[in-house]
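A single protein chain has been removed from this complex, and every other one stays in its place.
First chain written, first letter: the chains are A and B, and each begins at residue 1.
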Amino acid sequence: MKLLKSLGVSVLTLSAVLASASSMADKLVISNWDGYMPADMMERFKKATGIDAELALHATNEEIMGKVVASKGKGYDVIFVSSPFVEALNKLDLIADIDHSQIPNTKNLYKQANNLKYDKGNKMSMPYAWGTTGLCYRADLMDEPTSWNDLLKPNDKLKGKVTMLSTDRWLMAAGFLSLGHSVNTAKQSEIEAAKDVLIEAKKSILAYDDATFYAKLVSGEATMTHAWDGWCNYGTAENPNIKYTIPKEGTDMWVDTMVIPKNSKMKKEAHAFINFVLSQDIGVWIANNVMYKTPNEAAMSSLDKELLKAYPNLAMTPDQIMAQEQLRDLGKTQKAYTKAVTEILASN
Amino acid sequence: MRNSSRNWLLIAPGLGWLALFMVIPCILIFALSFFERGVYGGVDYNFNFENFQRAFDPIYLGILLDSIRIAGTATLVAILLAYPAAYAISLAPRNKQTTYLFLIMLPFWSNYLIRTYAWIVLLNREGLINNSLEAIGVINEPLNLLYNEFSVITGLVYNYLPFVVLAIYSSISKINPEVREASEDLGAPAWKTFLRVTLPLTAPGVAAGSVFVFVLSVGNFITPDLLGGGRLQMVGNLIYDQFLSARDWPFGATLSFILIGIMMMLLFAQAVVVNRQNTDRTPKVKEELESLKFDASMTQQEKAHA
Partner (left out) sequence: MHSATTGTFLNSHLKMVYVFLYMPIIVLMVLSFNKAGLPTVWSGFSFEWYGKLANNDAILNAAWNTLVVAIVSTILSSILGTLLAIGVEKAKVNSGLDALLFAPMIIPDIVLAIALLSFFTLLEFTLGLHSIILSHVVFNIAFVCAVVRTRLKNFDYSVLEASEDLGANSFTTFRRVMLPMIFPGVLAGSLLAFTLSVDEFIIAFFTAGAGSSSTTLPMQIYSMIRFGVTPEINAMATIIMLVSFTLVFMSQRINKGVVQ
């Protein structure tokens, strides 16, 4: 019928128009978390190098990993992912080697940042920000916690007023560390033990919260939360009584990194971007605005002392950070971790 | 009779779209259920049924049953809320009905995430609902309205209620008022008319609405995550975890495969029930009413002439 025909034609034309519109831009494509870089980053980059770049967003590591695996990284030139995923991407042959000769700003990095276990020598990734995981709490409502067990087996005053992270690696890490095991363990007995501890712990928590736990501290809904150090600073910014501490059993160390997909068609420009990111200015911006530590020595050493006083975890030295265990990809043990996490989250 | 080639013209574009953009891509993924997760998250192409064996682990069965229970409750509540609402809208003046429908849908053009955060503000221990109830003295201690099954079901009902209203409205607004009138002329009380005439005739709408809520609830992962505080695991979370956290596409495909199989069976059962109701009863009911109406009007005429 005439209607259908004309419709068919318009669908195809529309598609073609939209398709051509989106492919017109031959820009560098960066995928990052929202608010993790200066808002005018792309303008600054263009001014410094003349290269056009645009930003795509992802909300979690898992999502961008899913997308990259399904699309083989096509369409992206630089991707920000956390360290455990770098190894996986490499083993899946999805990322390219980094040519250090194109990144002179590596001189800004702490020497420790060149010796990260998941990528010694930064051959396939470049570190952007790093930090630890610990306990973020209201110092005016409770005494400083000293152990992971303060979170997992809270005293009566704290029952129902604590939150935990539910992202699998960090949830399990809390269990492992409280028992003195490695956060990367592959021993089934240790996984079971941690699982049992965490199932018990679930009964005393208010909720699992990966994103708004600091808001719960500010409102008083929660008194202590399982938190990444940079996030805790957002709470501190709202209420100076919110403090961060690392339990005596230790914790894990994570790094947010930049990688270049093998299928990128603009690798030279991608390197230029990474180099630009490693400059001192950008490092200072990260610390001031995102309130995360960056492995950029030139930047960290130039920070305002007042900032470091207000946010003590920004003053952690690289050695202190590196003293924590680094999260590694689990290989085939990942299945066991995921199953354990499912059992914990589904338990009553 | 029905021109079957013309029928094919009607069906072909939609069917073609589904075949190309759903059937084929999904076959590619479901095929993965016969393979295994590679060490780093890729796929090891060695054909086996291990994933299906894994799927019958009691933990997954438990999650499935819980999800069905929660989704079922949400569906029931949604139907009970939506039916009278849809009915009320269908009774409103014609030109206002569209406005009422738009007003039902409007809240859902804001964002899912923000609405969910708004519910958190309403339901938490220091939240608006608890504060109001305490202020008027109904309760002394805040109620635990959040991070449990209650809040998850509330969230599910809230987010899918409009869909049910639309589906039921579509069915109700089609009923010829004469059929209702005929039944009442014959002396049936209003509730009987409702039960034996209106309700069966609106069964397709109720069925469609139920399917929407149930299916969308079972696969939902944001609501159990945020409103349930991550304390509830539903099938949606489970499948997301396999594809995204575990990077175990083969197992995720297996679980989805099984889930879809179960849903298909439920839908099939529902379709059989609805079709049997519709094909069997309605023409007969209509016929009877027509003949009785004729008799009734004849009696009236006789009275008039008398």
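The rule is short, and it goes like this: a residue touches a chain if its C-beta (ideal position, glycine included) is under 8 Å from a C-beta of that chain, and two chains touch if they have at least 3 such contacts.
The model shown is predicted, which means the values in this text are computed figures rather than measured ones.
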Fill in the blank from the handout: Shown chains in contact with the undisplayed one are A, B
Handout entry: chain A residues that touch the omitted chain in the full complex
Key = 1, 3, 7, 11, 14-15, 18-19, 21-23, 25, 27, 29, 31, 33-36, 54-60, 63, 66-67, 70-72, 74-76, 211-212, 215, 218-219, 234, 238, 290
Practice task
Extract the touching residues of chain B with respect to the undisplayed chain.
Solution key: 2, 4, 6-11, 13-15, 17-18, 21-26, 28-29, 81-82, 84-85, 87-89, 91, 95-115, 117-122, 124, 128, 158, 161-163, 165-167, 169-171, 173-174, 177, 180-181, 184, 190, 201, 204-205, 207-208, 211-212, 215-216, 219, 235-236, 239-240, 243-244, 249, 252-253, 256, 259-260, 263-264, 267-268, 271, 275, 278, 282
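What we mean here is this: only the chains that are shown with their structure count from here on.
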Handout entry: Centroid spacing, where centroids are CA-atom means, of chain A and chain B in whole angstrom
Key = 37
Handout entry: Complex contact set, residues of chain A against chain B
Key = 1, 4, 8, 60, 62-63, 65-66, 69, 87-88, 91-92, 163, 166-168, 202, 205-209, 219-221, 329, 331-332, 334-335, 337-339, 341-343, 345-346
Practice task
Within their complex, state which residues of chain B touch chain A.
Solution key: 9, 13, 37-42, 59-60, 62-63, 66, 124-126, 146-147, 229-233, 237-238, 241-248, 251
